[in-house]
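The other protein chains are all here in position, but one chain of the complex has been omitted.
Chain naming follows the written order as A and B, and within any one chain the residues start at number 1.
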Amino acid sequence: MADQQIASRSRRAFLQSAASLGAAAVLAACSGTPAQPAQPTQGTQAAQPTSPPQAPAQPSKVSGTITWYMNIDAVRNKWAQDVIIPAFAKEQPNITVTLMTVPWEEFDSKLLALAAAGTPPDVFAQWGQSGGGTYFHKNLLYPIDDLIQSRGWDLSGIPPLLQRAYTFEGKIYGVPMYSLGSFIFYNKKLFDEAKVAYPPTDWNDQSWTWDEMLNRAKALTKDYGDREKGQYGFANAINDLYGGIPWLFGAEIFSKDSYDKAKITAVEFTDPKMIAAVQAKADLVTKHKISPTPAISDTISQGGGLLGSGKVAMIYGGGWEIWPLKDLKELQWGIAAVPRQETNRIPTFSDPWYIAKGSKNVDASFAFVQYLTTGAGQQSMALALQAPPAVQSLLPEWYKNFPTVESGALEKVYKGAIANAKETPASLLFGYGPVEDAYNQMLAPVWNGEKSAAEVIPQLQDRATEAIKNL
Amino acid sequence: MQLSIRRREELWFYTLISPWVLGFLAFTAGPLLASLFFSFTRYDVVSPPIWTGLQNYARLLEDDLFLQALKVTTLYTIITVPLGIVVSLGLALLLNRDVPGIRFFRTAIYLPTVTSGVALALLWMWLFNPEFGLINYGVAALTGWRGPLWLQSETWVLPALVLMALWGVGGTVVIYLAGLQGIPTELYEAAELDGATGVTRLWSITLPLLSPVIFFTTITGMIGTFQVFTTIKVATNGGPNYASLVYVVYLYNVAFRDFQMGYASALAWVLFIIVLLLTLLAFRSSASWVHYEDEERR
Partner (left out) sequence: MSMQSSDILPAKQARSRNRLGKKQQQRIWNTVTFIVLCGVVVPFVLPFLWMLSTSFKTLDQTVRFPPEWLPSPWMWENYPLSLTEIVPLYRYFWNSIVYSVPATCFAVFSSAIVAYGFAKFRARGRQAMFMIVLSTLLIPYPVVMIPQFILFQRLGWIDTYLPLIVPNLFASPFLIFMLRQFMQGVPSEILDAARIDGAGVIGTFWRIILPLSKLGLIAASILTFSANWNDYLGPLLYINSRDLFTLQIGLTSFVAHRGTSHWELLMAASVLATLPVLIIFFVAQKAMMQGIVVTGLK
């Protein structure tokens, strides 16, 4: 603003860093459904892309203008503006959808400002810094149970656990549009060169343990620390508090009560399993020397992510790691199961489309949300956003994105992931933001090897508890 | 009815400043009062505020992150402002000479302040990258030491931020240049005739005549530095381990990450009081060292 000269002189635009700047960004999860056989019975939804199959009771008089809010992203914005909006306009000519985009870092602050002024955007996803749990506790979401009932939206094409994932205090607030899992992605060329066996695609393979991963990674690491030639066996790309390495070590991180209330009531950082997990992650760099240091990691991941750099043999990452790989045609990559320490439970990231509580046109918003989460909306999303759709019968659309990986392998690993998954707390729990900040701030010396996890964690526990107290 | 001269002057004063007064009443006063009000409430922006009295202020006393933020910001300000002034002044003096290519030199020094924020933040993170950055490249070339971890080290993060701040002195240099060029060259020539050396000329002519402007940059520099935000939010977000947690970064996180606008407002008003006191102090001391051409006013 003109009258904040000094502040605006130094108020510059933001940087969006690659991989590691935490916070619940694009997270999609498909929470685990027990391994299902092929779903011929749920085929009805996908078979009619021309009309919203779940909405026979849709009053055709629904009309109005609604705002669709998302972060600035070339791929997403293009899909939204050029594919979805025109297609939806054909189906519902009386509803006008206006796209509103914001830089990712300001997603929440603008959302709040708009809500405070009484003009929240009608439809949005948790594509900012906060998750559904936070939005719920902040009264930003509109419960959609009644709408689902009255519009006769048949959710049976979506796995039950996904249907329930975004239920807070007994009401549904969102139905996930996609479900990104977490996997091991690996560079086939580096494996071939070192003559190391590929990681298995079978999630029940009991021989694929953390220690086994360490062994293979050591064989794959060369010239550790060398800025030009350095090659690393393994890198972790899932934030710990998303449910990364700590879950593998059997640590729950947040109390059960927290999940029940969708609000962090207690953290369990001092659990010995958690301490072991944190130390194990630090050891990857400081003791075993198979992972790149944070500084190196930041730099090499700038081209196409850690995997895309060609310098890392295996990464444990979320489904979004695939996205930059599409442009890197020479990279031969594979997808595999995650090794187990105590379990190999992984976080899944599902993003629903929410309707704002203060929305001025709930009916139109709901019609749009329905369109996006089923049928044609889902189909185009699977192809454009490369995100596996929640509607299971549409998965083959998603597989088409990855011609370099055998679709059989992709399907097997994907289904196995879902069977071993739980929705990430980052999206579900109010209070995640401040706890994660404390975590990132205070564990910095542990990642550098200056201190051990056991030394720092008790203070972290106190700090995090303090932060929760003020929620 | 003839208005006295004094009265007329007063009337003119209020007429001339009326644009500001109007703007203040229209756009600033309301939001300022609102934020003061919020500081006595629990307010998450979406739901209506709930009155909590002095609770937010009481919480400040027990909040060690508040103390940390205050400590970091004060340290940062104490180092950056004087250093910034000395560096800007030095540069302005150098740039005030008629040397070939002077326009290029001036533009070069002003360049950083003009570079777009996105690119700037990126650039800094690249430059300070401990492994790949140009800065440690240079350090290694000169000393053989691989260089500190900069933005990832609790000890080196503030020095890195100070360097970033100094790099942006171009704005202040422009102001000093304007001030310097307003000093009549005849004064210097007369002084030289009297046998004054360069240093004496600097001390007796340049600095006193420039003092109103130096005063201005000191005050605004202090105010601005206490509120430094964007670069640090992007580069470190207050880390590592809260070593670079400047006040407004903390405030912003409390407001928009923790959804506690009430507490954030209390933080804001505490900062307000602190900086106001410092500013008043500076004004009071200015009588002794700031020299205005029209002395009768002081």
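Side notes on the structure shown:
Criterion: a contact is a pair of C-beta atoms (placed from the backbone, for glycine too) under 8 Å apart; a residue touches a chain by one contact, two chains touch by 3 or more.
As the structure is a computational prediction, the values presented were derived from the model and not from experiment.
Residue B:Ala119 is the one among B:Ile50, B:Ile78, B:Ala119 or B:Leu281 that touches the chain not shown. Within the full complex, the residue among A:Ile85, A:Leu99, A:Ala194 or A:Leu471 touching the omitted chain is A:Leu99. Although one chain is not shown, part of chain A still touches it, namely residues 1-9, 11-16, 18, 25-26, 67, 71-75, 98-104, 106, 109-110, 112-113, 116-119, 227-228, 299-300, 302-304, 309, 320, 323-324, 327.
In the full complex, chain B touches the omitted chain through residues 6, 9-10, 12-17, 19-20, 22-24, 26-28, 30-32, 34-35, 38, 45, 91, 94-95, 97-101, 103, 105-119, 122-124, 126-127, 132, 134, 137, 167, 170-171, 174-175, 177-179, 181-182, 184, 186, 189-190, 192-193, 209, 212-213, 215-216, 219-220, 223, 227, 229-230, 247-248, 251-252, 255-256, 261, 264-265, 268-269, 271-272, 275-276, 279-280, 292-294, 296-297.
Methods note: only the chains that are shown with their structure count from here on.
With centres set at the average Cα position, the gap from chain A to chain B is 39 Å.
For chain B in complex with chain A, the touching residues are 23, 27-28, 44-47, 59, 113, 116-118, 120-122, 125, 129-132, 149, 152, 154, 168, 171, 220, 223-224, 227-231, 233-235, 237-242, 253, 256-260, 263.
Per the touch definition, chain A reaches chain B in the complex via residues 3, 6-7, 9-15, 17, 108-109, 112-113, 115-116, 129-130, 134, 138-140, 227, 293-296, 298-299, 433-434, 437, 440-442, 444-445, 448, 467, 470-471.
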